[in-house]
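One protein chain omitted, others in place.
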Amino acid sequence: MGALAYYGFTIAIYTCLSAIQALGFNLQFGFAGIINLAYVVLVAVGAYSTAIAAVAPAPHGGLTQYIGGFGWPFPWDMLFGIFCTLAFSAVLGGLAFKRLREDYLAVSMIVVGAGLLVLINDDVPIFNGTSGMAGVPGPFQDQLGPEAYQFVFLMMSAVSALLIFLLFSRITKSPFGRALKAVREDSDAAASLGKSPWRLKMSAFLLGGLAAGLSGSLLILYIGAWNTSAWLPQESLIVLAAIIVGGRGNHGGAVLGTFVVIGVITQATKFIPSFGNAVLVASLQVVSIGLLILAFMWWRPQGLLPELKDQYLRVGIKKELSDSGPALPRAVD
Amino acid sequence: MVASGIPTATSAEIRPVMALDLNEVSCSYGGTKAVRSVSFSIPKGAYVALIGPNGAGKTTLLNCISGYNSNYRGRVLFDGHDISRKPLHHVANQSLARTFQVPRIYRRMTVVSNVMLGARRQIGESVLGAVLGTWRKQEAENLERAWALLTRFGLERVADNYGAELSGGQERLVELCRVLMLKPRAILLDEPFAGVSPANRRRLADLILELKSDPDFTILMVEHRLEWVDQLCERTIVLANGAVIADGTLAELRGQKSVIDSYLGSTEIA
Partner (left out) sequence: MNEFLLLVEVGIIDGAFLAISAVGFSMQFGVTNYVNFAYASFITFGAYCAYLLDSGPLHANFLVDLVGAAIGTAALSFLIGSFVYTPFARRRPQLLFGLVLTFCMWLILDNLLLGIFGYDYRELTYTSGSASNIGQFGPFQMSPIEGVFLLVAVVTLGSVHGLLRYTRLGRSMRAMSDDHSLALVCGLNTKRIVRLTWIITGVLGGVAGFVQANQLRAFDPGIGDTYIYLVIAAVIVGGIGRPYGAALGALIIGIVSELSVPIIGAALSPVAIFGVLICLMLFRPAGLFGSTGRSQFENA
């Protein structure tokens, strides 16, 4: 298989996994109104925990140091990764949602993300510092040939993305979605109707964490390596752009936004002349994504696919109320 | 006649459980004492009005009782349960509902969705229930109840309209429908007639009176317009400067000097 085909597979897999992240982030940000700008930290938790589950223990006194190293095969390493992400999200959410209002929450998430970056970079024994984890074996990589492996992994990623899309759509198109929207729009009014804002936000946060863990896990299984540069704050920018461009509070919008943003990234490099070094090109990519977000916020804040106004049951009413009296409600939709 | 605190039972009499019991409720707000040692009891089935000049602390008191504000001292009991300083959703789940001074309708949801939010213990509101899809039957039942409420309030025509498209009076009625979906045992009404057109006020009053058909249903109503207080409530508590200064029928209160004095500083006409 030529280099172009490999490149194609890489982009396609990366797009599917980014779509999963976008769907998870959208659930937190668009549907629940949780401004978690450090979503990428949850992805990192999934990646790191999958890594320490999959690789062999670090050799004593060697240059690479990390905790764990259970040597589990697929799918146990991935499940461990997802589990750790859920646990981490639960702790984070438990501390944050009961006590912090939205602006404090957003700021705290950034602090957590930045602080963890410093911590993991400096404290080498945890996850091998700036070098990070490497040599993570992919699922069935030995049994399949290189081409078949790419194809199988693409199928896995696409199916996962589709499952998350269907699952999240089903969850939000229900009384849960209605109550969540109510908490987002006016938390106190929702509480006065007996809805617990904490429980609803926590559920949404955990679901977003589930998507992050799944995506992080698959990412490291595919790439085989992961270090702190993979979860810098600017990585959150991609998933943020996908939502702002695609549409907050709209699952289809999240997926569409992912396609658009990745398209912009890959195509934009063709137009940025390579007069500068690689650093300049990468920086300009980030700057263009940032500007894209600003442009959409200014001109089309609802995104390409705006939130469906009322996704829940709507009552179709026959307008002839005069003689026969109002018709019985029939749920339309 | 000023209401006393919670009366103690003698060995012979057994006191019925009060709907609402307030005991020495005090609340300060950035330096000012908004509510001072308020105590009163409301038996089940009573319709009580809470009146007083602007700034007397009426809404603050409602906020404390309902859990909107948990920064207060004192005890609040509802139907014998201690709801002091419990959060809004906990109080609502104890079947004590409230409306707000400005109706908090969801503008980007339809009237039907707004009302359906009031239904309690919805299976579909948990993630598991939503995933399994076991909520549809209950939702259909809730929908019928919501429709019945909307029809009773004359809101069938606007059922599919969004909250943003409603008039002030319609918002008020929708809010009441929504709150009734909770099947509450008592409601705290905050100025229910404010912003309602004269035409709709009669209908609103009739609807509130209709609810009296349930002998255990209790209402505590903050209201300025005394003609409605007269028609709907058999007892009135007067709050001024955060303290209860009078408690009795409107006729009794009209003669009391303390009540008239408290209104002299305001633009209200007793």
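Chains: A and B, in written order; residue numbering restarts at 1 for each.
Assume a residue touches a chain if its C-beta (ideal position, glycine included) is under 8 Å from a C-beta of that chain, and two chains touch if they have at least 3 such contacts.
Quantities reported herein were computed from a predicted structural model and do not represent experimental measurements.
Enquirer: Taking the full complex into account, find the residue in A:11, A:110, A:225 or A:260 that is in contact with the omitted chain.
Expert: Considering all chains, including the one not shown, the answer is A:110.
Enquirer: Check the options A:100, A:268 or A:304 and report the residue that touches the missing chain.
Expert: A:100
Enquirer: Touching the absent chain in the whole complex: find that residue among A:8, A:137 or A:290.
Expert: Candidates A:8, A:137 or A:290; residue touching the omitted chain: A:290.
Enquirer: If you put the missing chain back, which residues of subunit A would it touch?
Expert: 33, 35, 37, 95-96, 99-104, 106-108, 110-112, 114-119, 122-124, 186, 233-234, 236-237, 240, 244, 276-277, 279-280, 283-284, 286-287, 290-291, 293-294, 297-298, 301
Simple rule for what comes next: only the chains that are shown with their structure count from here on.
Enquirer: With touch defined as at the start, can you tell me which subunit B residues reach subunit A in the complex?
Expert: Residue list for subunit B touching subunit A: 66-68, 87-89, 92-93, 97-98, 100, 104, 106-110, 112-113, 116-118, 120, 122-127, 129-131, 133, 135, 139-140, 143-144, 147, 151, 156-157, 159-160, 162, 178-179, 182.
Enquirer: Which residues of subunit A touch subunit B once you look at their complex with the stated criterion?
Expert: That would be residues 167, 170-172, 174-179, 181-182, 185-186, 188-197, 200, 203, 207, 309-310, 312-317, 321, 326, 328-329, 331 of subunit A.
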